[in-house]
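For reference, the structure I am asking about is given below.
Removed from the display is one protein chain of the complex; every other protein chain stays in position.
Lettered A and B in written order, each chain numbered from 1.
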Amino acid sequence: MTTAPRLDPPARVLVTKIGLDGHDRGSRIVAAFLRDAGMDVIYTPPWQSIAAVVKLATEEDVDAIGVSSLATDHLIVPQLVAALREAGLAHVGVVVGGIVPADEQPALVAAGVGAIFGPGASRDAIVAGVAALAADARAARDAELREQTP
Amino acid sequence: MDARWSSPDIPPALVALVDRLRRGEAAALARCLSLVEQGGAHADAIGRLIGAASGRAIVVGFTGPPGAGKSTLIDAFVGHVRAGGRTVAVAAVDPSSPISGGSVLGDRIRMQRHTEDPGVFIRSIASRGHVGGLTETIHRVLDLMGASGRDLIVLETVGAGQSEVEIAEAADVCVVVNAPGLGDEVQALKAGILEIADILVVNKADLPSARRTADQLRAMLTLRADARDTPVIETIATSGAGVAALAAAVEARAELPAEQKRARRLRRVRRLIAQAAGRAIRDRILGLDDPRSDAALEAALEGRCGVAEAAERVLRLLAYPAPPAPAGAPSPVTGRPDAPPGERSPPPSCPSVIPPYGK
């Protein structure tokens, strides 16, 4: 299994789908994987708006967001990342899973996406990738409390 | 200067964060909730900064068996509250996997009506993994939500296991949601959550057996002293039918003076204790190894006394157990269990039938 550190309380991860696509097999399976790895998963049905995802990420104070995209919805993920930054959630790790053509991956990475998992990615790879990003996010959050001045 | 700010050991960043929370900022509330779940020094500091005052918020608890449609009903109820202009915070407690400790927090996604409404703040809480226990966390969560200035707080739990305790203690008004067609739903209610209901809801009232379920609940309520002011309301969460009636009933109970609300909470806790005590006594009678009880059983079997009378006699045996027999010595039992209790050994200290509630 994964060697990624377990957070206490468990990592809070949002698994969602933005845009137009409705295929939720992948997001449901990944949600189950992350739960079985001990994470608290907040799961949404497809078709969420970017504004709704930002509100949800804010209220649930998530450490990472997994976006499942099987029908080109990854094209608007950079907009989601920008909206998260705008809302003060720059520390939240963003992972994209599904079908992202190789030539369109660099743009996502440049926009701030932490990891991309294509079809066939193993459970261990997904869990480890999400856990690492969540740990980074948690650490960044805790650092804020030390550094910030009133 | 406010005394709260003077604690020298509280990091200024945390003070600023709590300040933002008090101004109602959702991100600050969310962050403080995480810190409270995490426990430790930050959680304690937040507790000190917030103090005991939890604002003016009314806390409405919703519980009921899985599949009763609680989340959908809360979605509609919150919509009703929002239409009146008041702000809402929802704390939704979901069970965690007993195996991994992880969870899929699914309740809020049934509240899709408010995905972009800043007047509704929803937080999912996994039932496990809380420093100091879930009940402790729930109280702090409600305090923070209240301090952030929300007008109404909804606490949702699944009606299974211990969750009725949290609701009974924490809520100003307890709504128990039920639905027809959940199999042994009424049995499930008997086993616990009916005891804490201020308001009973039969959701999915468009199903054919809804009327029968409502009648069963009313019949069960007659066993309770306050049956008359416990309404049974039929709703259809998906269409919104009955939601206004539910809101009015919640309102009527929320408007009670503080001391009456406290009395109500005490009554709820008393019923819970009574029920737990009943279970404990039953277990002890079934496992009773005391020859004196045989006389009572035989008397009941042979019709010399009624079952109720026999029960009284056995209860007395429980309260005044026979002193432990010295090894090898003959039994001191007289075979006359109805002897006056004064002749027996003094009662033991409080039997351990009261579950460890709360703080």
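To be clear about the criterion, a residue touches a chain if its C-beta (ideal position, glycine included) is under 8 Å from a C-beta of that chain, and two chains touch if they have at least 3 such contacts.
Note that contacts and distances are computed from a predicted model.
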| item | value |
| --- | --- |
| Complex member absent from the view - protein name from UniProt, among "Methylmalonyl-CoA mutase N-terminal domain/subunit", "NADH-quinone oxidoreductase subunit J", "PTS sugar transporter subunit IIA" or "Glucose-1-phosphate adenylyltransferase" | "Methylmalonyl-CoA mutase N-terminal domain/subunit" |
| Absent-chain contact - pick from B:109, B:141 or B:246 | B:109 |
| Residue ranges of chain A at the interface with the undisplayed chain | 19-25, 28-29, 31-32, 43-47, 71-73, 75-76, 79, 99, 101-104, 118-120, 122-123 |
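FYI, only the chains that are shown with their structure count from here on.
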| item | value |
| --- | --- |
| Centroid spacing, where centroids are CA-atom means, of chain A and chain B in whole angstrom | 34 |
| Interfacial residue positions of chain B with respect to chain A in the complex | 11-17, 19, 26-27, 29-31, 33-34, 37-38, 42, 96-97, 99-106, 108-109, 112, 115-116, 118, 121-124, 126, 129-130 |
| Parts of chain A lying in touch with chain B, wherever the complex brings them together | 8-10, 12, 31-32, 34-45, 48-49, 51-52, 55-56, 58-61, 87-89, 141, 144-150 |
